[in-house]
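Of the protein chains in this complex, all but one are displayed in their positions.
Chain lettering (A, B and C) follows the sequence in which the chains are written, and residue indices restart at 1 in each chain.
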Amino acid sequence: MAEKIQVTVWNEARHEKKNPAVTKIYPKGIHGAIADALNSQPDISARTATLDEPEHGLTDEVLSSTDVLTWWGHLAHDAVADAVVDKVHRRVLKGMGLIVLHSGHLAKIFRRLMGTSCTLRWREDGAREVLWVTCPVHPIVAGIGDCIVLPQTEMYGEFFDIPQPDETIFISSFAGGEVFRSGLTFRRGAGKIFYFRPGHETFPIYHDPAVRKVLVNAVRWAAPTGSMKIECPHKPLGWFEKTV
Amino acid sequence: MAEKIQVTVWNEARHEKKNPAVTKIYPKGIHGAIADALNSQPDISARTATLDEPEHGLTDEVLSSTDVLTWWGHLAHDAVADAVVDKVHRRVLKGMGLIVLHSGHLAKIFRRLMGTSCTLRWREDGAREVLWVTCPVHPIVAGIGDCIVLPQTEMYGEFFDIPQPDETIFISSFAGGEVFRSGLTFRRGAGKIFYFRPGHETFPIYHDPAVRKVLVNAVRWAAPTGSMKIECPHKPLGWFEKTV
Amino acid sequence: MAEKIQVTVWNEARHEKKNPAVTKIYPKGIHGAIADALNSQPDISARTATLDEPEHGLTDEVLSSTDVLTWWGHLAHDAVADAVVDKVHRRVLKGMGLIVLHSGHLAKIFRRLMGTSCTLRWREDGAREVLWVTCPVHPIVAGIGDCIVLPQTEMYGEFFDIPQPDETIFISSFAGGEVFRSGLTFRRGAGKIFYFRPGHETFPIYHDPAVRKVLVNAVRWAAPTGSMKIECPHKPLGWFEKTV
Partner (left out) sequence: MAEKIQVTVWNEARHEKKNPAVTKIYPKGIHGAIADALNSQPDISARTATLDEPEHGLTDEVLSSTDVLTWWGHLAHDAVADAVVDKVHRRVLKGMGLIVLHSGHLAKIFRRLMGTSCTLRWREDGAREVLWVTCPVHPIVAGIGDCIVLPQTEMYGEFFDIPQPDETIFISSFAGGEVFRSGLTFRRGAGKIFYFRPGHETFPIYHDPAVRKVLVNAVRWAAPTGSMKIECPHKPLGWFEKTV
């Protein structure tokens, strides 16, 4: 039997500690809801890790056994230790998949991988978002139709200050008239990165079946394969002609 | 004094012949309005050409003296002779800029340069479009703020079946909740191509100051420079080592 | 059991009819050698089709049951009927994978999908090529090391007049000092396209184990998946707000 994809679902998990409205929507935390969505699949095994655990739950042992890491943060980006970010960064470059969710656009790890400010416009209003599929053949949208409709969410608007993505998979329209590139892929080193916008803490976004399907698809897409070994020797190379 | 950029504004000009509503908005035709916008600039000299002229107004002489060609068509794409499309195609590959407007997405020349169906969704409803700038440093949006608002227009929606663009400069939001990549650049051979969505015939889109500014910027961007010579010899090459 | 990937290996097969040197290297034709490489895999079923068969062997029945088409042509690009090119083009846009080999860069189908001249420099000299991997995590290079060395081949050199590829997987160095982008991917409509340079008829390129491995990998990569359905309705869309 093929081995399962090992996922670590990381969450800052601070809203859950102080806002009962969030706890009501996510009794097991946002991380718990995401892990449940992933663990419903036979080929995925998901565990969780949170900011307030030692080393934020991302020990060497956890990272070295993680195929895909998902990241949710909002209030406490600065509380993430640089040493942990260093380790996650190295691991992504060596092939670990990374799925950055919603307000994770300002997480240290995402900004480090992008090299830009990753800023955007926003408005917390609870109005409607439509995520339109702009790359219908991509495995991340398998089983998704023309669009995903989320009745209530926070608005994110352009300009989103990121490098040109490798692929633009979703573009969102908001009730207020704004647009946002809301599903984007990037390759960095041997690692595949997917940024996925949905996920505000005060709306039940991660209970939405289509959002859960995208998360499952994205984990399968981002998982390293046997071929995903990369060597960056940075050492003198022998004279090529003499070695072949 | 630097020479002016020579522009040929091409228009199918069939709506203007049968729909008084269009003639009322564009007494000189859509081509006349676009040419006026361009000729208001000291560095641009624009003339027009239309479908019903001999060779559609695109003789060898006209094409060889055109730096940038703008293209508007809708009802009569099939009436454009393949021989003319062949000539325009070759001229673009050799460096002539091409600006394809609105329903020109289905023009033979655009589909030939893209290699895809260039289909999209649409609805003719006269509602609002907002074109958001997603590449704020691009010369095509010089002088444009965060967005352009058009109070009444036709809707175009994704999926737009085109190759991945080199740059995505505008993304539109429509009153109906749809999105569309509405300002896109492509390089083909030595030619620069800009697709720009606005322009339905029954709304005064080409009288809008921001739309006119984009057209002017796009002409300057698409114009070939002294460096834009390309040679595709497709002939046997001497043994390189012996020639240097 | 999963169904096999259905491949049609197309070959112009004209060199084989008049040049004994080619027949000696490829007793079953270039198409035969490629089909054998593919049929050695348990998950691939490859058949062949050639120019001189009725409809060039690419009947509606053949095309509609083909997941991936490979294309080799050189002497007789113009002999390929436009009606067949039309059908292959439509089928690629609907999701059939296409692998274009070597001198197929000037095939009608490739130029139509690219929209450019697809010209390049060349020299038929039988010297060495090294194909360096420039995207080491790509499934097409699974099992390939840092490079592939072909002791004797024809030279292709830049500038290669194509649109910017989605991914650049191989870049070649030639004994004469030239370079060439020799492994490239493009997405057009729902179809995945891979251009792969190796393959001159007078050298046993398709017997090389690394080249054969790339062909197998490319077939697996280009095969449409269940998610690869695309709809380009090009019809009026209902007012979105009223339908959700």
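Note that contacts are C-beta pairs under 8 Å (C-beta built on N, C-alpha and C of every residue); 3 or more make two chains touch, one makes a residue touch a chain.
Owing to the predicted nature of the structure, the values given are computational and were not obtained by experimental measurement.
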* **Identified contact with the non-displayed chain, of A:84, A:114, A:171 or A:184** => A:114
* To do: Quick one: say which of C:31, C:108 or C:181 touches the chain that got left out.
  => C:181
* Determine and list the chain A residues touching the chain excluded from the picture. => 93, 112-117, 119-125, 155, 157, 159, 161, 163-164, 166, 176-178, 186-189, 230-241, 244
* To do: Just the residue numbers, please: which parts of chain B touch the chain that's not shown?
  => 95, 130, 136-139, 141-143, 146, 149, 166, 187, 190, 192, 224-231, 240, 244
* To do: Would you write out the residues of chain C that touch the absent chain, in ascending order?
  => 128, 130, 132-134, 136, 146, 157-160, 164, 167-168, 171-175, 177-179, 181
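Note that only the chains that are shown with their structure count from here on.
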* To do: Report the chain whose mean Cα position is at the greatest distance from that of chain B.
  => A
* Report, in whole Å, the distance between the mean C-alpha point of chain A and the mean C-alpha point of chain C. => 34
* Asked: How many Å are there between the centre of chain A and the centre of chain B, using C-alpha atoms for each centre?
  -> 37
* Residues of chain A engaged with two or more neighbouring chains -> 130, 136, 146
